[in-house]
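Left out: one protein chain. Kept in place: all the others.
Right, chain A next:
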Amino acid sequence: MVTTAAPETGGRRVRSIPATMVRNLTESAATSPGRLTLIMVGLFLLTVVTSVVGVTTVLSRQNTIDDLINHQEPLSAASQQIYRSLSDADATASSAFLAGGVEPADLRSRYEADIAQAGAALAKAAGDVGGVEGAAQQVNQLSQALPVYTGLVETARANNRQGFPTGGAYLREASTLMRSELLPAAQELFRIDIERLNEGEDDATAIPWFLTGFTALLLAALIASQIYLTKRTNRLLNVGLLVATIAVGVGVIWGALAMVVGSAHISSANRDGSQQVDVLVQARIVALQCRANETLTLVARGDGPQYETDYQKLIPGLVAKDGGPGTLLAKAKDLAADNAQTSSSVNAAIDSASKWHNAHLEIRKTDDEGDYQAAVKAATGTEPTSAAQLFAKLDSSLDDAIMSGRKAFVERADEAGKTLTGLGPGLAVLGLVALAGVTMGIRRRLQEYR
(Lines give C-alpha, C1' and ligand atoms only; values in the text may rest on other atoms or scores of the structure.)
Protein backbone atom coordinates (compact mmCIF):
# COMPACT_ATOMS: atom_id res chain seq x y z
CA MET A 1 0.00 0.00 0.00
CA VAL A 2 2.71 2.39 1.11
CA THR A 3 4.77 1.63 -1.99
CA THR A 4 2.45 3.56 -4.29
CA ALA A 5 1.98 6.48 -1.95
CA ALA A 6 1.47 9.85 -3.60
CA PRO A 7 2.68 9.07 -7.13
CA GLU A 8 0.45 11.79 -8.65
CA THR A 9 2.07 14.66 -6.68
CA GLY A 10 5.70 13.61 -6.85
CA GLY A 11 5.57 11.92 -10.26
CA ARG A 12 7.90 9.03 -11.13
CA ARG A 13 11.06 10.83 -10.17
CA VAL A 14 10.39 11.24 -6.49
CA ARG A 15 9.68 7.77 -5.11
CA SER A 16 9.00 7.18 -1.45
CA ILE A 17 11.81 5.46 0.41
CA PRO A 18 9.99 2.16 1.18
CA ALA A 19 8.98 1.87 -2.42
CA THR A 20 12.61 2.21 -3.44
CA MET A 21 13.62 -0.46 -1.00
CA VAL A 22 11.04 -2.90 -2.23
CA ARG A 23 12.05 -2.27 -5.82
CA ASN A 24 15.69 -2.84 -4.96
CA LEU A 25 14.80 -6.03 -3.14
CA THR A 26 12.76 -7.44 -5.97
CA GLU A 27 15.50 -6.51 -8.39
CA SER A 28 18.24 -8.16 -6.34
CA ALA A 29 16.09 -11.23 -5.68
CA ALA A 30 16.20 -11.85 -9.36
CA THR A 31 19.96 -12.46 -9.13
CA SER A 32 21.46 -15.45 -7.31
CA PRO A 33 23.66 -13.47 -4.88
CA GLY A 34 20.72 -11.22 -4.13
CA ARG A 35 18.52 -14.18 -3.42
CA LEU A 36 21.14 -15.68 -1.14
CA THR A 37 21.45 -12.42 0.75
CA LEU A 38 17.69 -12.34 1.16
CA ILE A 39 17.63 -15.90 2.51
CA MET A 40 20.42 -15.06 4.92
CA VAL A 41 18.69 -11.95 6.22
CA GLY A 42 15.39 -13.82 6.51
CA LEU A 43 16.88 -16.74 8.40
CA PHE A 44 18.89 -14.37 10.56
CA LEU A 45 15.83 -12.36 11.58
CA LEU A 46 13.68 -15.45 12.15
CA THR A 47 16.38 -17.00 14.35
CA VAL A 48 16.72 -13.79 16.39
CA VAL A 49 12.95 -13.52 16.91
CA THR A 50 12.55 -17.20 17.76
CA SER A 51 15.42 -17.07 20.25
CA VAL A 52 14.02 -13.97 21.91
CA VAL A 53 10.53 -15.48 22.10
CA GLY A 54 12.02 -18.71 23.47
CA VAL A 55 14.04 -17.02 26.18
CA THR A 56 11.18 -14.74 27.27
CA THR A 57 8.74 -17.66 27.32
CA VAL A 58 11.04 -19.64 29.58
CA LEU A 59 11.71 -16.65 31.84
CA SER A 60 8.04 -15.83 32.15
CA ARG A 61 7.24 -19.45 32.94
CA GLN A 62 9.90 -19.43 35.62
CA ASN A 63 8.32 -16.25 36.93
CA THR A 64 4.90 -17.88 36.98
CA ILE A 65 6.24 -20.82 38.94
CA ASP A 66 8.13 -18.58 41.39
CA ASP A 67 4.93 -16.61 41.75
CA LEU A 68 3.00 -19.77 42.57
CA ILE A 69 5.45 -20.69 45.30
CA ASN A 70 6.19 -17.31 46.81
CA HIS A 71 2.96 -15.50 46.19
CA GLN A 72 -0.23 -17.29 45.17
CA GLU A 73 0.08 -20.29 47.45
CA PRO A 74 0.93 -18.29 50.59
CA LEU A 75 -1.95 -15.99 49.69
CA SER A 76 -4.53 -18.76 49.59
CA ALA A 77 -3.04 -20.10 52.82
CA ALA A 78 -3.48 -16.65 54.37
CA SER A 79 -7.12 -16.45 53.36
CA GLN A 80 -7.92 -19.88 54.79
CA GLN A 81 -6.08 -18.80 57.93
CA ILE A 82 -8.39 -15.78 58.17
CA TYR A 83 -11.45 -18.01 58.07
CA ARG A 84 -10.08 -20.47 60.58
CA SER A 85 -8.92 -17.85 63.05
CA LEU A 86 -12.15 -15.87 62.91
CA SER A 87 -14.35 -18.90 63.26
CA ASP A 88 -12.25 -20.27 66.08
CA ALA A 89 -12.29 -16.88 67.81
CA ASP A 90 -16.08 -16.91 67.70
CA ALA A 91 -16.37 -20.44 69.05
CA THR A 92 -13.81 -19.65 71.76
CA ALA A 93 -15.64 -16.49 72.81
CA SER A 94 -18.84 -18.54 73.14
CA SER A 95 -17.07 -21.22 75.18
CA ALA A 96 -15.62 -18.55 77.45
CA PHE A 97 -19.10 -17.14 77.97
CA LEU A 98 -20.39 -20.59 78.92
CA ALA A 99 -17.62 -20.85 81.46
CA GLY A 100 -18.94 -17.89 83.43
CA GLY A 101 -18.07 -14.35 84.50
CA VAL A 102 -14.30 -14.56 84.39
CA GLU A 103 -13.26 -16.68 81.46
CA PRO A 104 -10.53 -19.33 81.89
CA ALA A 105 -7.08 -18.00 81.00
CA ASP A 106 -6.47 -20.60 78.29
CA LEU A 107 -9.67 -19.66 76.46
CA ARG A 108 -8.78 -15.99 76.69
CA SER A 109 -5.30 -16.50 75.29
CA ARG A 110 -6.68 -18.74 72.55
CA TYR A 111 -9.12 -15.99 71.55
CA GLU A 112 -6.33 -13.42 71.57
CA ALA A 113 -4.09 -15.65 69.45
CA ASP A 114 -6.94 -16.18 66.99
CA ILE A 115 -7.56 -12.47 66.60
CA ALA A 116 -3.85 -11.72 66.23
CA GLN A 117 -3.53 -14.43 63.58
CA ALA A 118 -6.60 -13.22 61.73
CA GLY A 119 -5.24 -9.67 61.73
CA ALA A 120 -1.84 -10.74 60.43
CA ALA A 121 -3.33 -12.96 57.73
CA LEU A 122 -5.71 -10.16 56.75
CA ALA A 123 -2.77 -7.77 56.36
CA LYS A 124 -1.09 -10.34 54.11
CA ALA A 125 -4.24 -10.73 52.05
CA ALA A 126 -4.74 -6.96 51.87
CA GLY A 127 -1.22 -6.36 50.59
CA ASP A 128 -1.81 -8.80 47.81
CA VAL A 129 -5.27 -8.39 46.36
CA GLY A 130 -3.53 -8.00 43.00
CA GLY A 131 -6.17 -5.78 41.44
CA VAL A 132 -8.78 -8.50 41.71
CA GLU A 133 -11.96 -6.54 42.34
CA GLY A 134 -13.74 -9.30 44.25
CA ALA A 135 -10.77 -9.96 46.53
CA ALA A 136 -10.33 -6.26 47.32
CA GLN A 137 -14.00 -6.05 48.22
CA GLN A 138 -13.84 -9.00 50.63
CA VAL A 139 -10.65 -7.70 52.24
CA ASN A 140 -12.27 -4.30 52.65
CA GLN A 141 -15.33 -5.80 54.30
CA LEU A 142 -13.20 -7.93 56.61
CA SER A 143 -10.99 -5.00 57.58
CA GLN A 144 -14.00 -2.89 58.41
CA ALA A 145 -15.93 -5.48 60.38
CA LEU A 146 -13.11 -7.12 62.37
CA PRO A 147 -12.48 -4.18 64.75
CA VAL A 148 -16.23 -3.85 65.26
CA TYR A 149 -16.43 -7.54 66.14
CA THR A 150 -13.63 -7.38 68.69
CA GLY A 151 -15.21 -4.25 70.18
CA LEU A 152 -18.48 -6.10 70.72
CA VAL A 153 -16.72 -9.07 72.29
CA GLU A 154 -14.87 -6.80 74.72
CA THR A 155 -18.12 -5.01 75.61
CA ALA A 156 -19.68 -8.39 76.27
CA ARG A 157 -16.70 -9.27 78.42
CA ALA A 158 -16.91 -6.06 80.46
CA ASN A 159 -20.61 -6.74 81.11
CA ASN A 160 -19.94 -10.39 81.97
CA ARG A 161 -17.39 -9.41 84.56
CA GLN A 162 -19.99 -7.30 86.29
CA GLY A 163 -22.50 -10.12 86.11
CA PHE A 164 -24.81 -8.24 83.74
CA PRO A 165 -26.83 -10.40 81.36
CA THR A 166 -26.43 -7.73 78.67
CA GLY A 167 -23.05 -9.36 78.08
CA GLY A 168 -24.82 -12.35 76.57
CA ALA A 169 -26.72 -10.09 74.20
CA TYR A 170 -23.53 -8.33 73.09
CA LEU A 171 -21.91 -11.67 72.48
CA ARG A 172 -24.88 -12.75 70.37
CA GLU A 173 -24.66 -9.53 68.38
CA ALA A 174 -20.94 -10.14 67.83
CA SER A 175 -21.64 -13.70 66.74
CA THR A 176 -24.35 -12.52 64.36
CA LEU A 177 -21.86 -10.09 62.80
CA MET A 178 -19.31 -12.88 62.51
CA ARG A 179 -21.68 -15.35 60.91
CA SER A 180 -23.48 -12.94 58.62
CA GLU A 181 -20.57 -10.79 57.39
CA LEU A 182 -17.06 -11.79 58.40
CA LEU A 183 -17.16 -15.51 57.73
CA PRO A 184 -18.95 -15.29 54.36
CA ALA A 185 -16.41 -12.66 53.25
CA ALA A 186 -13.50 -14.84 54.38
CA GLN A 187 -14.97 -17.86 52.62
CA GLU A 188 -15.41 -15.89 49.42
CA LEU A 189 -11.86 -14.56 49.68
CA PHE A 190 -10.53 -18.10 50.00
CA ARG A 191 -12.56 -19.16 46.98
CA ILE A 192 -11.14 -16.27 44.93
CA ASP A 193 -7.57 -16.98 46.03
CA ILE A 194 -7.83 -20.68 45.24
CA GLU A 195 -9.18 -19.73 41.83
CA ARG A 196 -6.19 -17.43 41.30
CA LEU A 197 -3.86 -20.22 42.36
CA ASN A 198 -5.49 -22.61 39.89
CA GLU A 199 -5.21 -20.00 37.14
CA GLY A 200 -1.50 -19.67 37.93
CA GLU A 201 -1.13 -23.44 37.68
CA ASP A 202 -2.90 -23.40 34.32
CA ASP A 203 -0.50 -20.70 33.11
CA ALA A 204 2.45 -22.78 34.23
CA THR A 205 1.28 -25.83 32.28
CA ALA A 206 -0.04 -24.09 29.16
CA ILE A 207 1.49 -25.04 25.80
CA PRO A 208 3.49 -22.01 24.50
CA TRP A 209 1.74 -21.75 21.11
CA PHE A 210 3.52 -18.56 20.07
CA LEU A 211 6.94 -20.11 20.58
CA THR A 212 5.88 -23.39 19.01
CA GLY A 213 4.72 -21.52 15.90
CA PHE A 214 7.95 -19.57 15.50
CA THR A 215 10.11 -22.61 16.09
CA ALA A 216 8.20 -24.64 13.51
CA LEU A 217 8.53 -21.78 11.04
CA LEU A 218 12.29 -21.49 11.67
CA LEU A 219 12.87 -25.21 11.30
CA ALA A 220 10.86 -25.28 8.09
CA ALA A 221 12.78 -22.28 6.73
CA LEU A 222 16.14 -23.84 7.60
CA ILE A 223 15.24 -27.10 5.92
CA ALA A 224 13.81 -25.37 2.86
CA SER A 225 16.96 -23.23 2.53
CA GLN A 226 19.14 -26.31 2.67
CA ILE A 227 17.08 -28.07 0.03
CA TYR A 228 17.28 -24.96 -2.13
CA LEU A 229 21.03 -24.71 -1.69
CA THR A 230 21.54 -28.38 -2.43
CA LYS A 231 19.66 -27.96 -5.68
CA ARG A 232 21.46 -24.73 -6.70
CA THR A 233 24.97 -25.76 -5.76
CA ASN A 234 26.29 -29.26 -6.16
CA ARG A 235 27.22 -29.62 -2.55
CA LEU A 236 25.16 -32.10 -0.61
CA LEU A 237 25.60 -30.44 2.75
CA ASN A 238 25.82 -26.85 3.95
CA VAL A 239 27.68 -27.20 7.23
CA GLY A 240 26.66 -23.80 8.61
CA LEU A 241 22.96 -24.36 8.04
CA LEU A 242 23.21 -27.89 9.32
CA VAL A 243 24.78 -26.66 12.54
CA ALA A 244 22.01 -24.10 12.82
CA THR A 245 19.35 -26.77 12.29
CA ILE A 246 20.92 -29.03 14.88
CA ALA A 247 21.11 -26.15 17.35
CA VAL A 248 17.42 -25.40 16.83
CA GLY A 249 16.59 -29.11 17.09
CA VAL A 250 18.46 -29.42 20.36
CA GLY A 251 16.61 -26.35 21.63
CA VAL A 252 13.27 -27.88 20.62
CA ILE A 253 13.96 -31.20 22.33
CA TRP A 254 15.39 -29.63 25.48
CA GLY A 255 12.59 -27.07 25.74
CA ALA A 256 9.83 -29.60 25.05
CA LEU A 257 11.21 -32.09 27.56
CA ALA A 258 11.69 -29.46 30.24
CA MET A 259 8.22 -28.08 29.75
CA VAL A 260 6.50 -31.45 29.62
CA VAL A 261 8.28 -32.65 32.75
CA GLY A 262 7.68 -29.28 34.43
CA SER A 263 3.99 -29.40 33.58
CA ALA A 264 3.79 -32.88 35.05
CA HIS A 265 5.30 -31.56 38.27
CA ILE A 266 2.82 -28.68 38.34
CA SER A 267 -0.05 -31.09 37.74
CA SER A 268 1.13 -33.19 40.63
CA ALA A 269 1.51 -30.02 42.75
CA ASN A 270 -2.11 -29.34 41.91
CA ARG A 271 -3.34 -32.81 42.79
CA ASP A 272 -1.23 -33.46 45.90
CA GLY A 273 -0.97 -29.84 46.93
CA SER A 274 -3.56 -27.25 46.10
CA GLN A 275 -6.47 -29.62 45.43
CA GLN A 276 -5.71 -31.53 48.60
CA VAL A 277 -5.45 -28.31 50.60
CA ASP A 278 -8.68 -27.02 49.09
CA VAL A 279 -10.58 -30.11 50.20
CA LEU A 280 -8.95 -30.04 53.64
CA VAL A 281 -9.78 -26.37 54.10
CA GLN A 282 -13.38 -27.02 53.14
CA ALA A 283 -13.45 -29.81 55.70
CA ARG A 284 -11.99 -27.46 58.29
CA ILE A 285 -14.58 -24.81 57.50
CA VAL A 286 -17.41 -27.32 57.96
CA ALA A 287 -15.84 -28.59 61.20
CA LEU A 288 -15.53 -25.04 62.55
CA GLN A 289 -19.12 -24.26 61.62
CA CYS A 290 -20.27 -27.40 63.40
CA ARG A 291 -18.25 -26.56 66.50
CA ALA A 292 -19.69 -23.03 66.55
CA ASN A 293 -23.19 -24.47 66.27
CA GLU A 294 -22.45 -26.86 69.12
CA THR A 295 -21.40 -24.10 71.52
CA LEU A 296 -24.07 -21.67 70.37
CA THR A 297 -26.76 -24.27 71.03
CA LEU A 298 -25.60 -24.29 74.64
CA VAL A 299 -25.21 -20.50 74.84
CA ALA A 300 -28.76 -20.10 73.55
CA ARG A 301 -29.86 -22.64 76.13
CA GLY A 302 -32.88 -24.07 74.41
CA ASP A 303 -33.51 -21.00 72.27
CA GLY A 304 -31.29 -22.33 69.53
CA PRO A 305 -32.87 -25.27 67.76
CA GLN A 306 -31.66 -23.80 64.46
CA TYR A 307 -28.03 -24.19 65.55
CA GLU A 308 -28.50 -27.90 66.18
CA THR A 309 -30.41 -28.21 62.90
CA ASP A 310 -27.46 -26.55 61.14
CA TYR A 311 -25.06 -28.93 62.86
CA GLN A 312 -27.07 -31.95 61.75
CA LYS A 313 -27.21 -30.57 58.23
CA LEU A 314 -23.46 -29.93 58.01
CA ILE A 315 -21.88 -32.90 59.77
CA PRO A 316 -22.70 -35.57 57.13
CA GLY A 317 -20.62 -33.54 54.66
CA LEU A 318 -17.61 -33.84 56.93
CA VAL A 319 -17.55 -37.40 58.14
CA ALA A 320 -19.86 -40.40 58.02
CA LYS A 321 -20.15 -43.48 60.21
CA ASP A 322 -19.08 -45.88 57.48
CA GLY A 323 -16.36 -43.50 56.31
CA GLY A 324 -18.77 -42.80 53.46
CA PRO A 325 -17.16 -41.91 50.14
CA GLY A 326 -18.98 -38.63 49.67
CA THR A 327 -17.60 -36.82 52.70
CA LEU A 328 -14.88 -34.20 52.54
CA LEU A 329 -12.54 -36.17 54.79
CA ALA A 330 -12.98 -39.31 52.67
CA LYS A 331 -12.17 -37.22 49.62
CA ALA A 332 -9.06 -35.87 51.35
CA LYS A 333 -8.05 -39.42 52.19
CA ASP A 334 -8.37 -40.49 48.55
CA LEU A 335 -6.27 -37.56 47.40
CA ALA A 336 -3.64 -38.33 50.03
CA ALA A 337 -3.29 -41.95 48.89
CA ASP A 338 0.36 -41.59 47.81
CA ASN A 339 1.51 -39.14 50.45
CA ALA A 340 2.16 -41.00 53.69
CA GLN A 341 2.44 -37.91 55.85
CA THR A 342 -0.77 -36.26 54.69
CA SER A 343 -2.49 -39.61 54.75
CA SER A 344 -1.70 -40.25 58.41
CA SER A 345 -2.86 -36.76 59.40
CA VAL A 346 -6.09 -37.23 57.48
CA ASN A 347 -6.66 -40.59 59.15
CA ALA A 348 -6.13 -38.98 62.54
CA ALA A 349 -8.60 -36.27 61.56
CA ILE A 350 -11.22 -38.85 60.54
CA ASP A 351 -10.76 -40.62 63.84
CA SER A 352 -11.10 -37.41 65.89
CA ALA A 353 -14.06 -36.26 63.81
CA SER A 354 -16.12 -39.37 64.48
CA LYS A 355 -15.19 -39.35 68.17
CA TRP A 356 -16.15 -35.71 68.38
CA HIS A 357 -19.45 -36.35 66.64
CA ASN A 358 -20.22 -39.11 69.15
CA ALA A 359 -19.35 -36.73 71.99
CA HIS A 360 -21.69 -34.19 70.42
CA LEU A 361 -24.57 -36.68 70.36
CA GLU A 362 -23.87 -37.44 74.01
CA ILE A 363 -23.93 -33.70 74.84
CA ARG A 364 -27.26 -33.24 73.12
CA LYS A 365 -28.68 -36.22 74.98
CA THR A 366 -27.43 -34.91 78.32
CA ASP A 367 -28.79 -31.43 77.65
CA ASP A 368 -32.12 -32.70 76.36
CA GLU A 369 -32.46 -34.81 79.48
CA GLY A 370 -32.17 -31.70 81.58
CA ASP A 371 -28.59 -31.78 82.83
CA TYR A 372 -27.42 -28.52 81.35
CA GLN A 373 -24.35 -28.12 83.55
CA ALA A 374 -23.07 -31.57 82.64
CA ALA A 375 -23.66 -30.81 78.97
CA VAL A 376 -21.67 -27.59 79.24
CA LYS A 377 -18.88 -29.44 80.99
CA ALA A 378 -18.81 -32.14 78.32
CA ALA A 379 -18.71 -29.49 75.61
CA THR A 380 -16.09 -27.14 77.01
CA GLY A 381 -14.18 -29.16 79.60
CA THR A 382 -10.47 -29.90 79.61
CA GLU A 383 -10.68 -33.69 80.02
CA PRO A 384 -9.55 -35.57 76.89
CA THR A 385 -13.04 -36.92 76.16
CA SER A 386 -14.70 -33.51 76.09
CA ALA A 387 -15.95 -32.17 72.78
CA ALA A 388 -13.61 -29.19 73.13
CA GLN A 389 -10.54 -31.42 73.31
CA LEU A 390 -11.69 -33.79 70.58
CA PHE A 391 -12.44 -30.89 68.32
CA ALA A 392 -9.04 -29.36 69.10
CA LYS A 393 -7.46 -32.66 68.08
CA LEU A 394 -9.45 -32.72 64.85
CA ASP A 395 -8.44 -29.16 64.11
CA SER A 396 -4.78 -29.78 64.74
CA SER A 397 -4.83 -32.95 62.59
CA LEU A 398 -6.42 -30.94 59.81
CA ASP A 399 -3.80 -28.27 60.32
CA ASP A 400 -1.04 -30.89 60.02
CA ALA A 401 -2.64 -32.30 56.89
CA ILE A 402 -2.98 -28.83 55.38
CA MET A 403 0.66 -28.05 56.19
CA SER A 404 1.75 -31.32 54.62
CA GLY A 405 -0.38 -30.59 51.54
CA ARG A 406 1.18 -27.16 51.29
CA LYS A 407 4.63 -28.71 51.61
CA ALA A 408 3.82 -31.14 48.80
CA PHE A 409 2.72 -28.23 46.66
CA VAL A 410 5.86 -26.20 47.25
CA GLU A 411 8.12 -29.20 46.66
CA ARG A 412 6.43 -30.21 43.40
CA ALA A 413 6.25 -26.65 42.13
CA ASP A 414 9.93 -26.21 43.00
CA GLU A 415 10.72 -29.37 41.02
CA ALA A 416 8.86 -27.83 38.10
CA GLY A 417 10.95 -24.69 38.45
CA LYS A 418 14.14 -26.75 38.54
CA THR A 419 13.34 -28.45 35.20
CA LEU A 420 13.63 -25.04 33.60
CA THR A 421 17.05 -24.38 35.13
CA GLY A 422 19.53 -23.30 32.48
CA LEU A 423 16.93 -23.52 29.73
CA GLY A 424 16.76 -19.74 29.28
CA PRO A 425 20.52 -19.15 28.88
CA GLY A 426 20.75 -22.45 26.99
CA LEU A 427 18.24 -21.30 24.41
CA ALA A 428 20.10 -18.00 24.11
CA VAL A 429 23.38 -19.81 23.41
CA LEU A 430 21.72 -22.20 20.96
CA GLY A 431 20.20 -19.16 19.26
CA LEU A 432 23.65 -17.60 18.89
CA VAL A 433 25.04 -20.88 17.51
CA ALA A 434 22.19 -21.01 14.99
CA LEU A 435 22.86 -17.38 13.99
CA ALA A 436 26.55 -18.10 13.47
CA GLY A 437 25.66 -21.17 11.44
CA VAL A 438 23.24 -19.27 9.24
CA THR A 439 25.66 -16.42 8.64
CA MET A 440 28.65 -18.57 7.93
CA GLY A 441 26.79 -21.12 5.86
CA ILE A 442 25.43 -18.57 3.45
CA ARG A 443 28.42 -16.21 3.42
CA ARG A 444 30.46 -19.13 2.08
CA ARG A 445 28.10 -19.44 -0.88
CA LEU A 446 27.99 -15.71 -1.40
CA GLN A 447 31.77 -15.50 -1.55
CA GLU A 448 31.70 -17.94 -4.45
CA TYR A 449 30.09 -15.20 -6.56
CA ARG A 450 32.87 -12.68 -6.04
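Everything below uses one rule, namely that contacts are C-beta pairs under 8 Å (C-beta built on N, C-alpha and C of every residue); 3 or more make two chains touch, one makes a residue touch a chain; residues count from 1.
Convention: contacts and distances are computed from a predicted model.
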Next item on the list: Choose one: "Glutamyl-tRNA(Gln) amidotransferase subunit A", "YeeE/YedE family protein", "histidine kinase" or "Amino acid ABC transporter substrate-binding protein (PAAT family)". The correct choice is the protein name in UniProt for the chain not shown.
Entry: "Amino acid ABC transporter substrate-binding protein (PAAT family)"
Checklist line | Given A:135, A:152, A:277 or A:394, the one touching the chain that is not displayed | finding: A:152
Next item on the list: Pick out which of A:113, A:169 or A:264 touches the chain that's been left out of the picture.
Entry: A:169
Check: In the complete complex, which positions of chain A touch the hidden chain?
Finding: 100-101, 140, 144-145, 148-149, 152, 159-160, 162-170, 172-174, 176-177, 300-303, 370, 372-373, 376
